[in-house]
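The other protein chains are all here in position, but one chain of the complex has been omitted.
Going in written order, the chains are labelled A, B and C, and every chain counts its residues from 1.
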C-alpha cells in the first residue's frame, strides 16, 4: 500500500502547425467527450433566469433523469456546480472526525480519494492495485473484516487505466461490514451496466462530461436514505460541499419550485436535460450495448496490431482503453493522430506516465469513430516502423463488427 | 452585530399560465444575466478536448482578460469550476487554524463569508449593517485597531440589497492593520470601477454569470503575491478549493500548456474568452459608464413613481437595485412583470424578505432595457391602484437620459 | 395610371463609429425581422441530407403549417427556394401569352407586379394609388367590369407605405369578374387577419422573413384548385418558377417522401418548421392581436409626438408604419436611432424617398419593443429641436396599453 498525495498534472502540449481538422476531428478523449449538437444547442439561452419556469423544469427533469440512468428511483439526486471531484469531496458531508474510511484504488482517480481525505481529520486506508489490475477481492475482505469502516470508496472505471472494477460483486460482499459504500462512476455511468439501488450502493457519483456526453460543469450523484442519514451537524464538510444544504435545493426543484444555495450552472443543466432525453430515447440497454461494441472494436483493432492494452483482459472497460506505446514518444504520437483528426488523451498513471495513451470511447461515439481511430493509429504506427500489414487493424475491426 | 448561519433559500415560484415571452423577454436579474449571443455560440463545440490547442488558447486569453478587467496586471489569475461561493471558500487556502478573520457585511452575501468560515476552525468576527446601509467606517477602524486580523473580507456590491460598499476607501484605511484584504466583487466586476492592484486589494473575486455576462459555471479571482505567500502546507482548505494546486494549473495555461487538477468547464471558458473580447472592444471605461447610465435611468423611473429603493442614495450601485413593494405581493408582482416580458429577482434579505424585488442591471444591458423595465413596472403598479400619472416613470427615464 | 419599371434600390448607408448594440439591438425592420432563437437553432444542422427522414418531416410539417396559417386547408402549399419576388413571378405558371392582368398597387411592391409582368408577353394594366392611400374600390370595379382579366393582383400590406388594402372586401366584389385573384401577403401573413379559403382568394403568397419571423430564403404560397387548373403546357413561366414541376415536389413531401426539382433551402425549412410550431403554440388569434397591440402602441406614440404617419388612418396596418420625417435627414435619423439600439428601415417610395422611415413591427415583436422604439425616436427627435415634452411619446404608449 502506498500513498499518492498530489493530483496535479501538467502536460507539455504539442504545437500544431498543420492542423486542419478543427471542426470535424473525432474526440476520443476521456472527458470532455463528444457532445450531441442538440445537447449543446439546448444550452444556448441568453435570457434564462435562475428562477424561470423553464429552468425549474430543466432541473426537475435532469434530477429525474439522473435517478433513472442510475437505476436508483428512490434515491436522493444531486446536481452540483463543479466537476466530478466536487462530488467526491462532498461525501465528507457523511463523515465525522476520526472515522475510518477505506479507499480501494486502481489508479490515479482512486488515489484521488486519499488526496481528498488528507485534507480532513479522517483515518483513511488506501489499497491500491498495480496499473491495469485491481485490488484482490480477498484482500479487500480481509481489510473490512479486520477493521470497521464507516465508508468504503471504489472506482467503477478507473479513467487513468481503463480498468473496470467489479463493483457489483464487491459491494455485495462487503455490504454487511461497512456503513456506506461509495462508487465513483465518473467514467462509467451512461456506458456501463449500473443498477445502483439493486446493487445496494449508497452513493454513486458521476460528472456531466463523460458518458453522459454533456459539457463539463456539473457533478451528479445519488444518495440512499442510509447515506442521507449520515449527514449531521458534526459532519466535516465545507460550505460548498454541504450536501445537507444542497438537499433542500434539490427537493425544491423536484417539487417544481426554485431553490438557491449557490448558483447552479443553468446552461449546463439545460444541456443535461437534453442528454437525459437522448438517453431515454436510446434506452440504457441499447446505450450500454453500443459502448460495449465500440470498446470491442477498438480492442480488436489494437490486439490485431499487437500494441498491448494496459488493462488486463478481464478488466477492460466499455469506456476507456489504454494503448501501450512500446517506446514511441507519447506527445509525438498524439500529435500525429490529432493531425489526422483523432484526439486522444495522455497516459498519466505515474508508473507508466508517457508510456501509453488513453482512448476514450464514451457518450456520443459509434462504430465509425472506432474504425477511423484504428485506421489513424495504424497509419501512425507504420510511420514508426511497426511490422504489421497495412489494414491489419482495420480488418480486425471489420471482422469483429461482422461477428456481432 | 448578529450572525446568519444558513444561506439556503427556497422560492415558492409562480406558475405561468399565459406566458408568451419565452424568447425575447428581458432578463433584469441579478444573475445569471443576459448573455451576448456570440458569447453563447463560442461555447458550442462538440469535440473540443481538454488538452486541445484551442482550449489552451481560450484559457490563456481568459486569464489574461481577467487580469485586465480587474486592473491587476501583476496578480495571479484563477478560473475555477464552480460558482462565486467556491471562490469565496477557496480563500481558506490563505488561512491557518485559529487565525482571526473580520467579515464586513451589508447583507446576505456578506453574511455568507461567516457561514463559510463557520465550517472551519477560524476565529471569525462579523460586522453587519442594516439592509440598505453599510457598516460605518469608524467602527471598522475601531475593530481593526483593536484586534489583529489575518484577513478582512468586504462585499463590493451586496447582491441582496444593491448596496455598493466603498472598498477603495476602506482598503486604503485598513491596509496597514491587516494582512490580507479580500473583496467579493461578484456583482460588481465588469460594471463598477475596480482597480484592484492600484487600490492594493489582495484577493478580488467574481463569477462568470454577473456583469461579465457569461453563463454561470466559472469562479474567477486574482491574488496578489502577498496573498499567494500565505498558501502553505498548513492551510485549512479542502481539496477542491486548494489554490496552491490550482495555481500550477493556471501557470501551465498562462505558459501555453495544458494543466489538470480537476476538470475545468471547457465550454464556459470559451464563452468567457468571448466575454473578455467584448469587454476589450467596448473598453472598461465605456462599460462602467453604460452600467451607470442604466442604473441612473432605473432609479430615475422608480423615484418618479416614488416606490422607494432599498439602498441609501449614496450607496446605490451600478448593477443591482432593490425596489420596495409597499405592501404589494412579491410573487404576484414578479409574475405580472414576467408576463409583460420582464424577469426580475426576488427580495431575499431576511429583514425585508418578500417586501422588495431586485432589479439586476448588469452585463449585457442597455437603456432600452431600462425604459421597458420601468414601463412594465409602471403599468403593473397601476394595476395595484398606485396613484401617479400614466407615463410618470417612463417620462422620468427620458428626462434622465436626455440630461446626460 | 403610371408605370414603374425598375425595382432596384441603392441605399447610401451610414457608417457607424460608436455602435455598441451589435447583439441586443431591436430590429424594427420590414424584413428580415427578429427571429426567435429556437427558430434559428432549429436550422443548425451540419449533416442533414436532402433526403433525410428528418428533412422530409420538416417539409411536411412546414407545408401543413403554411396551410393552417393561411387558413386554406384544402389549398396546394408551396415552399420555394428564394424570396417573395420569386413567388410573385411564379404566378406566370398560371398565365398564357397575351392574357390580361390587372395590378392594383398601393406602392413599390404593388408596382413590382408590373415590373415582373413587363418581362413577359402579357397585357398588364396597373392601377396605383397615391402613397398612403389605396386605389378606390369604385375604380377597381369599373376596371373589372370594363375588361375581362384573367388575373388580378393585390398587395395586402404594402411594405413601402404600411398601407393595408381591404383584400377581403375587394376579393368578394371582383370575384365573379375575374378568373384568378392573387394576394401578395408578404408583409401581412402571420400578423394580419387572413382567411384565404373563406375569402375565396386563389393565390396567396408570403416570404419567410416577415411576420413568419424565420430567416429569409423561402417563398411560400398556397393555390386553390382553380389556380392549379390554370397551369398548362402553354404557361409562360420559366424553369425555376415552374409551379407545375414544384407541385410534384410538394406532393411528394406531403406524402412523406422526398422529391427534387432544384435544391430546397434545407436549413431555412427547419427554421420554418419551428416558426410554424410557435405560431400554433401562440394561436393565430393571439398573434394577430399581439401585432395589432404593438402597431397601436407605436401609432399612439407617434401621434402624440405629431410626426405624421404615411398611411391614412383607416389603412394603417398591423405590421409596418411609415413615420414622416418633416425635414429631418433620413440617414442621420436612422443612424441616431441605430446607435441607441433601434434599427428601422429607409423610406423608399419614390414620391417620398428619404422623407420618412419605415418601422417594421412584425413577427417576434412585443410591447417592450414598442416602448423602447418610441423612447428612442422621442429622444432623437428632441435632438432636432422638436417641440414636445420629454415623455410625451412614451406616456402615450403607456396610456394606450393601459386602455386595452
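Methods note: a contact is a pair of C-beta atoms (placed from the backbone, for glycine too) under 8 Å apart; a residue touches a chain by one contact, two chains touch by 3 or more.
In this text, all values refer to a predicted model and were calculated from it rather than measured experimentally.
When the whole complex is considered, the residue among A:74, A:233, A:285 or A:402 that touches the unshown chain is A:402.
The chain omitted from view is touched by exactly one of C:48, C:197, C:226 or C:389, namely C:48.
Considering C:268, C:328, C:349 or C:401, the position touching the chain not shown turns out to be C:268 (whole complex).
Residue in contact with the omitted chain (choice from C:25, C:128 or C:361): C:25.
As for the chain not pictured, it touches chain C at residues 6-13, 15-16, 19, 22-27, 29, 31-32, 34-37, 40-41, 43-54, 56, 81-86, 89, 92, 112, 115-116, 118-120, 207, 209, 215-217, 237-242, 245, 248-249, 252, 256-268, 343, 345-346, 364. The chain not displayed touches chain B at residues 37, 41, 44-46. In the full complex, chain A touches the hidden chain at residues 20-21, 23-24, 26, 34, 36-38, 282, 286, 290, 340-342, 364, 366-369, 371-372, 375-376, 378-379, 382, 389-392, 394-399, 401-402.
Here, only the chains that are shown with their structure count from here on.
Taking only C-alpha atoms, you rotate chain A by 180 degrees to land it on chain C; that is to the nearest 5. Residues touching across the chain B-chain C interface largely coincide between the two copies, over half of the numbers being common to both. Computed from the mean C-alpha positions, the centre of chain A lies at a distance of 33 Å from the centre of chain B.
Separation between the centroids of chain A and chain C, computed from CA atoms only, is 53 Å. Chain C has its Cα centroid 45 Å from the Cα centroid of chain B. For chain A, the set of residues touching two or more other chains reads 37, 41, 44-46.
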